[in-house]
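Before any comments, here is the structure.
Yeah, one chain of the complex is gone here, protein chain that is, but the others are all in their spots.
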Amino acid sequence: MKAGIIGAGRIGRVHAQNIARFVPEVDIKTVADPYMNEETEKFLKTTCNVAQVTKDAGDVLKDVEIEAVLICSSTDTHSKYIIDAAKAGKHIFCEKPIDYDLAKVHEAIAAAETAGVKLQIGFCRRFDHNHRGVYDIVKSGKIGKVHMIKISSRDPEPPSIDYVKVSGGIFYDMMIHDFDMARFLAGSEVTEVMANGSVLIDSAIGEAGDVDTAVVVMKFENDAIAIIDNSRKAVYGYDQRVEVFGSEGCVKNENDVPNTVILSDADKTSCENTYKIMWDRYTQAFVSEIQEFADAVVNDKDVSVNGMDGLYPVEMAAAATKSLKEGRPVKIEEVK
Amino acid sequence: MKAGIIGAGRIGRVHAQNIARFVPEVDIKTVADPYMNEETEKFLKTTCNVAQVTKDAGDVLKDVEIEAVLICSSTDTHSKYIIDAAKAGKHIFCEKPIDYDLAKVHEAIAAAETAGVKLQIGFCRRFDHNHRGVYDIVKSGKIGKVHMIKISSRDPEPPSIDYVKVSGGIFYDMMIHDFDMARFLAGSEVTEVMANGSVLIDSAIGEAGDVDTAVVVMKFENDAIAIIDNSRKAVYGYDQRVEVFGSEGCVKNENDVPNTVILSDADKTSCENTYKIMWDRYTQAFVSEIQEFADAVVNDKDVSVNGMDGLYPVEMAAAATKSLKEGRPVKIEEVK
Amino acid sequence: MKAGIIGAGRIGRVHAQNIARFVPEVDIKTVADPYMNEETEKFLKTTCNVAQVTKDAGDVLKDVEIEAVLICSSTDTHSKYIIDAAKAGKHIFCEKPIDYDLAKVHEAIAAAETAGVKLQIGFCRRFDHNHRGVYDIVKSGKIGKVHMIKISSRDPEPPSIDYVKVSGGIFYDMMIHDFDMARFLAGSEVTEVMANGSVLIDSAIGEAGDVDTAVVVMKFENDAIAIIDNSRKAVYGYDQRVEVFGSEGCVKNENDVPNTVILSDADKTSCENTYKIMWDRYTQAFVSEIQEFADAVVNDKDVSVNGMDGLYPVEMAAAATKSLKEGRPVKIEEVK
Partner (left out) sequence: MKAGIIGAGRIGRVHAQNIARFVPEVDIKTVADPYMNEETEKFLKTTCNVAQVTKDAGDVLKDVEIEAVLICSSTDTHSKYIIDAAKAGKHIFCEKPIDYDLAKVHEAIAAAETAGVKLQIGFCRRFDHNHRGVYDIVKSGKIGKVHMIKISSRDPEPPSIDYVKVSGGIFYDMMIHDFDMARFLAGSEVTEVMANGSVLIDSAIGEAGDVDTAVVVMKFENDAIAIIDNSRKAVYGYDQRVEVFGSEGCVKNENDVPNTVILSDADKTSCENTYKIMWDRYTQAFVSEIQEFADAVVNDKDVSVNGMDGLYPVEMAAAATKSLKEGRPVKIEEVK
């Protein structure tokens, strides 16, 4: 299968390289990026076996040989490219989120449905071995009925203030992964969101209208409760853990570590911290999500993270944003 | 020092035995309980070296030889006995909570202050080695400024429905320990409480007007955020863990286990669950709190869990109860 | 039951205190020690409820009221007191080892057998929760047939050179516990011992004719193999772990730690070291062994660590000593 990639930023290059290394059934024919430069071109052609590069996304969208498109461009272009790709009859893998505007998300999903193409959203954490391990146990019924979900998600460093100003806020750009994870683990839909937040790390984040420390509590249709905590700065690394408590048990995971070495000296017993870089933490997850997308397209299977899975977390982010602003619980219905 | 105990239920007997074994500077002269029976009398006299037993608390309160009183009777009698003991000039160790009625709590605290006697409240978890270890690291400054506190507190089995009906609810009878722990770890006072709850374990608990699964998010004066989750039934045992996240690191603890044995067979790698009985989990904490009380009285030191430490968690429980009922965040000021 | 203790050194006082606290069916009537002083007398009478103290062991051995004797004196007196106590018809708990001279060990065991009294040897580690947990799993059959046993046993600090000179060497005074543990876990008898040793910690130990680092490999009748490693100085604390590998799995334990606290800062993730003091590490084991001895006497049950269990490790120590000296494997038969 021939595929194209729109967007040659970090995530686009990661997908290109992973496909070259680990997805033999896919050939990347074309990568399009308005800012394509020589270095990127060389990397894509040499390391990723990409046949050609271009500055025009149209070269991907109009190419009849290309069956599937990976949309790795900036968020504001996602819905447009989904619609264009769907009209061109191409299967679509789109980075999260589809858009911050719920109307645009609905439009993009509808376009893919109308065209009958597959649409997978890049919630890579669903494919992480540790999170998937928790999911598998929840699905197996080993912990019975889900009562509580706890998700910790903390980044090593805050993004730049410039990014904070345009990102839509911590609920849209950071906690959105956790909103997806909560739905994934609960097997039920969220009905109400209550957000709390503080500016504890950098006052400039507060001046930009955002918080850097956030806690969200959510109620599900089945009365389970989820708790998510986010921090923009965990000095010890990328901290991502989940715990699901149920009627028959509790399952949780720990972060990965670079090695399992344990040192005991006269002072203490110690081991290495988790990873400080997202790409190291989720190396395998990025591979797995693309392998599953390729498998879905080549073998005509359902994608496991579809358009609606892209929609709900945006609704949850909208509700959380409203809740934080108004200091009260907000029902999902209020933001639909 | 001679001491008396009012109340010979489970906790009264535990204190009596611990004093006999581990607190050489204290002699229990008298234990009073209206339901004193032969079996209890035998246990107290033989195993705990108690000199005499009685059905009348007055025998303790009026005994001039007795310098300190442990109030281990039912909650509704706590404030009365505190006031009586204070008037009699005796130092007081009182089981938590002082009362559910804030006015009575204030009255009891005032009585102890007026009398100039020591008043320690039985928040034993502050003395647990694992929680104390977290506290010590927070206090040492190793994690910098506190940003978030997470407390999981889950019991192995729900109490009887009869108890649920009179206990005041999950916030007063169970989460009150966690309210205390949150203040202990934060080093700051709570300003706002938002409660969530569900009935997921036993519908009879719901019919009795309570929830069996509860999540509370709290804001502190210093903008730190605490999250507490409670469940009435964790099938794997008494699950009590805390985590404190700060600007310079994160400290957490795990449950104790009966042994450190790890078995790997063809199927999995496994170890023992935590304890299923509170008395096994907090064995050492019950000893330590009484040792500290004895030390405070004998050597005229401040107690570390004083009357005001008994007051605040009751305010927090009141705010949580109101929040759950009204479906909105409640400020502590509203319930003062 | 009334009991007496011969020897009021550290271990004698520990037993006296544990009996006072945790063994209600035993009263210590008399403690005898030629170096009895006021401080020890006060401790024994006040804290341990001991009725009387004496400098003469005969006051214990001749007292018809005393049913059981704990022999906690120096090793060179063990066999003599066992024989005397046996002749006096008293049940005996004797600290390990019975003696370094195999003939004396046999004589002592024979005396107890002839007198029909119980004889328990103080191999306390068999009663430790972590080692017992491994034993229980081995006995349960969960790991199938035992193939290999690995025991690490390292002390925080070497003993004094004066002690090293008279202790009989590392195999008799330190590894003897591990010889017992190996038999306990294997459920089979050792047939051959091969010892290795080095002087790596303190050359004075070498000059005293001993090694400070020792490794012993042993073959059992059932062809299983045991490996023991000893070091006189582990800077991180008292390190005592066992692992049993079998046809159906592997079971091991870890050291206990003072608390379960885990700290992650910008540098590393760390926790507390194990205990640095034997009495902290084996607190519960010392209680359990005495409780079991009391139970055996009071309820006429077999002791679980009998005289023969005291004999075999001494044979193993003799074989290890010979092996190290001669640089070759030594069969147990050679030293019998």
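For clarity, chains are labelled A, B and C in written order, and residue numbers in each chain start from 1.
As a convention for this text, contacts are C-beta pairs under 8 Å (C-beta built on N, C-alpha and C of every residue); 3 or more make two chains touch, one makes a residue touch a chain.
Computed from a predicted structure; not experimentally measured.
**Student:** Given the contact definition stated above, which residue among B:47, B:247 or B:264 touches the chain not shown here?
**Tutor:** Among B:47, B:247 or B:264, only B:264 touches the chain that is not shown.
**Student:** In the whole complex, not just what's shown, which of C:250, C:271 or C:335 touches the removed chain?
**Tutor:** Considering all chains, including the one not shown, the answer is C:250.
**Student:** So one chain is hidden, and I want to know which residue out of C:9, C:159, C:258 or C:329 touches that hidden chain in the complete assembly.
**Tutor:** Answering carefully, the residue with contact to the hidden chain is C:329.
**Student:** Thinking of the whole complex, not just what is shown, which of A:9, A:159, A:206 or A:249 touches the missing chain?
**Tutor:** Touching the chain that is not displayed is residue A:249.
**Student:** When the complex is taken as a whole, what residues of chain A touch the one chain not shown?
**Tutor:** Against the missing chain, chain A presents residues 21-22, 24, 46-47, 129-130, 132-134, 137, 142-143, 248-256, 258-266, 272.
**Student:** Touching residues of chain B against the unshown chain: what are they?
**Tutor:** Chain B touches the chain not shown through residues 235-237, 257, 264-273.
**Student:** Give me the chain C residues in contact with the hidden chain, please.
**Tutor:** Residues of chain C in contact with the hidden chain: 145, 147-148, 150, 152, 154, 194, 196-201, 213, 215, 217, 219, 223-225, 227, 229, 231, 233-236, 239, 245, 247-250, 327-329.
Note that in this section only the chains that are shown with their structure count from here on.
**Student:** Central chain, going by Cα centroids?
**Tutor:** B
**Student:** Which chain's centre, taken as the mean of its Cα atoms, is farthest from the centre of chain C?
**Tutor:** Checked the centroid distances; the maximum from chain C is A.
**Student:** Report the inter-chain centroid distance for chain A and chain C in whole angstrom, where each centroid is the mean of the CA atoms.
**Tutor:** 58
**Student:** Cα centroid separation between chain B and chain C, in whole Å?
**Tutor:** That gives a centre separation of 40 Å.
**Student:** Where in chain A do residues touch two or more of the other chains?
**Tutor:** 235-236
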